[in-house]
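Shown here: the complex without one of its protein chains, the others still in place.
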Amino acid sequence: MGLLEMINFIVPSAIFYAAPLIIVALGGVFSERSGVVNIGLEGLMVVGAFTGVVFNLFFVDVFGDATAWVSLIVAIIVGMLFSLLLAVAAVSFRADQVVTGVAINLLAVAATIFLVKKLFDKGQTDTIAVNFSRIDIGWFNQIPIIGDLYWTSILAIVLAFIAWGIIYYTPFGLRLRAVGEHPAAADTMGVNVTKMRYIAVMISGAMGGLGGAIYAQSISQDFGHATITGQGFMALAALIFGKWHPLGAMGAALFFGFAQSLSIVGTSLPFFSEIPTVFLYILPYVLTILALAGFIGRASAPKANGVPYIKGNR
Amino acid sequence: MEYVIEMLNIRKEFGSFVANDDITLQVKKGEIHALLGENGAGKSTLMNVLFGLYQPEGGEIRVRGEAVNITDPNVANKLGIGMVHQHFMLVENFTVTENIILGNEMTKAGIVDKRKASKRVKKLSEQYGLNVDPNAKIEDISVGMQQRVEILKTLYRGADILIFDEPTASLTPQEITELIQIMQRLVQEGKSIILITHKLKEIMDVSDRVTIIRKGQGVGTVVTAETNPNELASLMVGRQVEFKTVKGEAFPKDTVLLIEDLTVADYRGVEKVKGLNLEVRHGEIVGIAGIDGNGQTELIEAITGLRKVKGGKITISGKDVTGKKPRKVTEAGVGHIPQDRHKHGLVLDFPIGHNIALQTYYQAPISKGGVIHYEKIAEQAKRIIEKYDVRTQSEATPARALSGGNQQKAIIGREVERDPDLLIAALPTRGLDVGAIEFIHSRLIEQRDRGKAVLLISFELDEVMNVSDRIAVIYDGQIIDEVLPQDTSEQELGLLMAGQSDRKTKAGANEHV
Amino acid sequence: MSNRTTNLLVPVLAVVLGLLVGAIIMWVSGYDAIAGYAALWDGIFGDLYRVGETIRQITPYILAGLAVAFAFRAGLFNIGVEGQLIVGWFAAAYVGVAVELPKVIHLPLAILAAAAAGALWGFIPGLLKAKFHVHEVIVTIMMNYIALHVVNALIEVVTGGSERTERIFPSASLRSPFLEALTDYSRLHYGIIVALIMVVVMWFILDKTTTGFELKSVGFNQHASQYAGMKVDRNIILAMVISGAFAGIGGAMEALGTFEYVSSKGGFTGIGFDGIAVALLGMNTPIGVVLGATLFGSLKYGALNMPNAANIPVEIVGIVTAIIIYFVAASYVIRLLIERAARKKEAK
Partner (left out) sequence: GEEETPEVAGDTGDEPTEEEVFSVAMVTDVGGIDDKSFNQSAWEGIQRFGEDNNLEQGDGGFDYLQSASDADYNTNLNNLIRRGFDLVFGIGFLMEGAVAEIAQQQPEAQLAIIDAVVEEPNVASVLFKEQEGAFLAGVAAALMTETGKVGFVGGMEIPVIERFEAGFRAGVEAANPDVEVDVQYTGAFDKAELGKTTANRMYSAGADIIFHAAGATGNGVFTEAKERKEQDPDANVWVIGVDADQYDQGAVGDTNVTLTSVLKRVDNAVYDISTMAMNGEFPGGETIVYGLEDEGVALADSRGAITEDVLAQIEEFKQQIVAGEITVPETVE
């Protein structure tokens, strides 16, 4: 592979790999910016992937080619409802948010696989018939490098910029950040901390569901225990790596994607093909650590992140 | 009805503990009404009730004659009640404007209209002569400025009843005078003010009437013009008291602390201490007078090893401790009462007993061969709590649950009991009641009389004047002058602190060592 | 009602609630809940074999729980227990097969190797946190994947291309014919004793040593700790190292007890992640961890008997476990309920 082909290959596949991570990480940004730690992203993704695939399988006759898109909407809704579990515990019940997140993850896997067994009576679903695939517009595909894109990738990037706009330029965003930094202050200013945190967590639910559904319908094309295996945690990493900033999270996810693709292209490079494959397997993770230690440095979380807000308590 | 605020027979409980017990407070329109009481008397609680942060268990609240039920700060805001909290309610990484408009933002096409907002903030701040920069980040502006932002927040919401909870506790003299002017202007504009402060002088200066509470109970209300500081003090504690720091002559001996043209940068890398020289001797209290932000913080942190030294030399009793780790410095015989008791002074989630052991936990008798003996910690804690009259249920109570005054007493006890050659006390009486202040001052003097050296950093002129034997004026990272309290007036000192020193030219050259 | 009784009641109620919800789900989806729980109970306590296996299952959970809890007490969130456990597993197994020595040397050596490997895996994030302020959560997540691939590669190297090492020499094994005979050929091994010793070790470090005092202090307030002359960086690294060592020993339990070998892993064992739940169930205290691990391990193991004896998918137990953890996390509500109930009583 020549250099140009390599770039031509790496860039799109990096974006492709990153898309679900970006979206899920964005959800995390909202939740944690409001002060609710979200370890449950993995679980939310699982629920989204499950919903997407199952809905797709059952309603493909109804919606035809649009099925994949409709499934996304359904996954968003289900993800939101599921995230209510986290919201209620973390906001209303003053629960330890990390524990709750862990519980969410366990519950998501157990419940979805259980349902799959009920619905299909086997451990994984059939393969979906209608899925997302590359954009198919003549002129578009001619564009070098990015030509080889997916609507879902574009959606992810657009969402990142929208999230950025919302968080930094709207009243909602201002209040969101205030609630995550200094809830008492926001409270005395008449901002409803509870409401803000509920909304934020449910956004993360929606995004988690969306990301999971996109992953399942564009990559695995079925759902089982092997479908979502750690992507949610990679999204969590992306959100911290990106310093709780929407565009930062996007950048981090793209970085993962880049590293991942590089490790795959690697084999076709003279230098890489010499060294044992294990070094290629771990390349993405090592690169991430080096990047963090090297030039990214300290990431400072929202001050009130993980702290339940109790009126009149300092 | 002439009263804008009436709090009648208010009762507030925290679990079994009664913080407010049948307290009545009536505020007239256009007056400055002072609220006085010892630490933990229940002032903040009462105000938090008025502001809707706490719901009272009993009593009635009337605003402009109307009986009201203030369920949360929103309601208070709508009723025109604004509160300047003791611990500022500001989002550190927001701009002034963002903090002020938060909650009722003005928008253009769904986007926050920052330009318009900051214009309005600017206008408002000019109207009341607050001159704050609407676009500055909170973390970059001085405590005084932050407080003005708090005031602006209330004004922006059209409050005409303002509550100030210990507004002067963390201000420099200049800032205090300015604040007082601001309050007076506010009253002229027809606003009413409730002022919590421990400084009787301020009460005498600005307030029209004073309501005193003692241990959660209302003692009564007096007209300021018809009373005097001593009467107020006695009402506050419930017995005849005379708060006057008695202090004999000092007999300085050989040098303990010697600082030679020390240079220190702050966390941004900006030089804050610029070739500073200072000497503190056995048996004397040296007060560092200066306006906040002239390098005091960096100076202390450099001495105690909490911050890197860029240049110069620090020696303690002849031992070079420049750039040494905090523990080395401590063991060289330094005690440190830190400026920020919640950040450096205490592990708030630790029992107060552990906090008292924070400097000695690793030494015998508490620790032997890496094994720690908590019963020893408890013994020590009980002793110090007793001796320094720290008001707490037990040594096992989390530090967080103590009132600031008592938290401070615990820290003083911890540091003084180690009997260090040099005791550094940074703003040791911030936020404390007169009784506690007097107590702490006499501890410092006691140390001096026992031949120890004391370095006192304070923004409060009278504290510096009363307690120090020698005053070093710090300005722009240098000691620009040294004066003796007895032959200097507060005015002169104030001018020096502002950097207006006739002897300033000599400042660089005062190598008195 | 006294605080102690409440503290005891909360988890109990959480468990009851969890089982209740589980029953409802089974009932709704047409399973016989009674039979299901009978099978679960049977799967845990049914006979000596199962009791033995249950304890065997609890063992690694205790250590994973200790690892997470210990880091938490020092203010660190170690999601990397999974990876630390995997490298520990390999290290122990490798020492177990590489040499044959007298048991008194071989077994301790293998366990130490595991502890060292886990400690190393914890040291890296600790160092990065202390020196470069890199968030430990990301680094530990990355270290998990690295552990997985590196161990798989190492297995291939040391076995010359196989996916699984030989059985370890008996001299390195934690198995004991006595315990197996006692429990009707279960794989119960002496690991449980090792685990309980580690529980004591953690308790001792945290509550009896000067270091423990420092670790807790740093966990609460780094500024004050620095003011008090503690070496914050050193404590952070130390906390991660000790945490990793616990996790590594957890791996040794699998390598020297349950399996007696290590094989290439297609994915994570899950023990490390479950350790988070165990630790937090146990409120990050040593004793709490034992209880949390017991609950978690028993349910996990007993679950196997539900499809076996009652034809109910194991996932039901996963759901129940999740709900229990959820309610423990949200103990605040449960406390409220308890206190309400208590007041009502007093009123009467």
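Per-chain numbering from 1; labels A, B and C assigned in written order.
The working rule: a residue touches a chain if its C-beta (ideal position, glycine included) is under 8 Å from a C-beta of that chain, and two chains touch if they have at least 3 such contacts.
Being a predicted model, the structure only gives us computed values, none of them experimental.
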item	value
For the chain not depicted, the shown chains it touches	A, C
Among C:Lys103, C:Lys131 or C:Arg164, the residue in touch with the chain that has been omitted	C:Arg164
Of C:Phe220, C:Phe259 or C:Tyr332, the residue in touch with the unshown chain	C:Phe259
Residues of subunit C (touch criterion as defined above) contacting the omitted chain	46-49, 53, 57, 149, 152, 156, 161-164, 167, 184-185, 187, 254, 258-261, 263-264, 266-267, 269-270, 300-301, 303-305, 307-308, 314
Hidden partner interface residues of subunit A, rising order	1, 5, 9, 13, 16-17, 122-124, 126-127, 129, 131, 133-134, 136, 215, 218-222, 224-227, 229, 260-261, 264-265, 267-268, 277-278, 281
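Just so we're on the same page, only the chains that are shown with their structure count from here on.
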item	value
Between A-C and B-C, the pair with more C-beta contacts	A-C
Interchain centroid distance [CA atoms averaged], subunit A/subunit B, Å	46
Distance between chain centroids, defined by C-alpha means - subunit B, subunit C (Å)	47
Separation of mean Cα positions, subunit C and subunit A [Å, integer]	28
Contacts with 2+ other chains: residues of subunit B	none
Touching two or more other chains - residues of subunit A	none
Subunit B contact footprint on subunit A (complex, rising order)	169-171, 174-175, 177-178, 181-182, 184-191, 303, 311-312, 314
Subunit C partner contacts - residues on subunit B that touch it in the complex	304, 306, 325-327, 330, 336, 338, 343-350, 354, 358-359, 361-362, 367, 370-372, 374
In the complex with subunit A, residue positions of subunit B that touch it	48, 51, 53-54, 72-74, 77, 83, 85, 87, 89-94, 98-99, 101-105, 107, 110-112, 153
